[in-house]
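Take a look at the following structure, please.
As you look at this complex, bear in mind that one protein chain is not there, while each of the others sits in place.
And now, chain A:
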Amino acid sequence: MAKLTYIKAITDGLDQVLQNDPKTLIFGEDVGKNGGVFRTTEGLQDKYGTDRVFDTPLAESGILGMSIGLSLTGWRPIPEIQFMGFTMEAVDSIGGQMSRNRFRSSGDISMPITIRTPFGGGTHTAELHGDSLEGLFIGIPGLRVVTPANPYDAKGMIIAAVENNDPVLFMENLKLYRSMKAEVPEGHYTVPLDKANVVKEGSDITVVAYSAEVNEALKVADKLEKENISVEVIDLRSLSPIDDETIFASIDKTHKVVIAQEAQKMTGAGAKVAADIAEKDIMSLDAPIGRVAAPDSVFPFAMAENDWLPDADDIEDKVREILNY
């Protein structure tokens, strides 16, 4: 097994699906010769040709609308939206069109589209590059929204997403692209799209997190371990649907929960997790649900990002507050 970065793990997964299924197509802005602005598709056009991996005109609604027409004619599109902020231009194609087509056709027509898109703060990008916009999309019936937090999941989930016959919004965290490396198996394997993962077992409190916040939560768990506080960390991986079963199994054991996300508190997946717990498993808690999220302002100017993004300190404070309730 090789140690791969998060981004190389995605490239490796894309290589697998292009190799395994001749109907898969990768397209978007700069994904061809340039290999993507982050190099996620690097080398794929050389290997699979310009018919399978190609650049498009610069228009997000066109890219995703085209994906629908390609699906209808038998293709399996893997479009890239260069930054998640740009999905705003293509909300109809996602919410008004592709996600409704299985329903419209009573199950006859699939839209096996995987929309890859980078997001996430901490890399001091221009405006509308770092926003966590999952909150806009997790309320769309027929659409899966997933985000891996480590290289192993990144490869296994991109393969699973492409092989899935429903549209999947695949969110790739910008900050994680090159900041983490881990063992990634060669060849084909999948990670389920709708299963959360207990990434660290613990018994005193559960932290439910996703994407970059999983690593922040793990830092807290390691630190508190020295104080004999045992923190269980769950990586949601899937933001729609939410894997309640894994969360409930954990809080039935710890009786305390903190939900951490990078998105503003008014959006993101945390509110749905909190609502599910409140609705279906509230009696297993002996303290209120704790939440860690960014404040409800617009995503900040780059120089202020680090003051705005929730980090390990914020999670630690909230964990201590809930433990001492």
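By definition in this document, a residue touches a chain if its C-beta (ideal position, glycine included) is under 8 Å from a C-beta of that chain, and two chains touch if they have at least 3 such contacts; residues count from 1.
Convention: contacts and distances are computed from a predicted model.
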Could you tell me which of "Pyruvate dehydrogenase E1 component subunit alpha", "Spermidine/putrescine transport system permease protein PotB", "Sulfate adenylyltransferase subunit 2" or "ABC transporter ATP-binding protein" is the UniProt name of the chain missing from the displayed complex? "Pyruvate dehydrogenase E1 component subunit alpha"
Which of A:8, A:102, A:116 or A:237 touches the chain that is not shown? A:102
For a quick check of understanding: of A:66, A:176 or A:207, which residue touches the chain that isn't displayed? A:66
Contact set of chain A toward the excluded chain (per top definition): 25, 51, 56-57, 59, 61-62, 64-75, 92-93, 96-97, 102-110, 141-142, 144, 164-166, 194, 240-241, 243-245
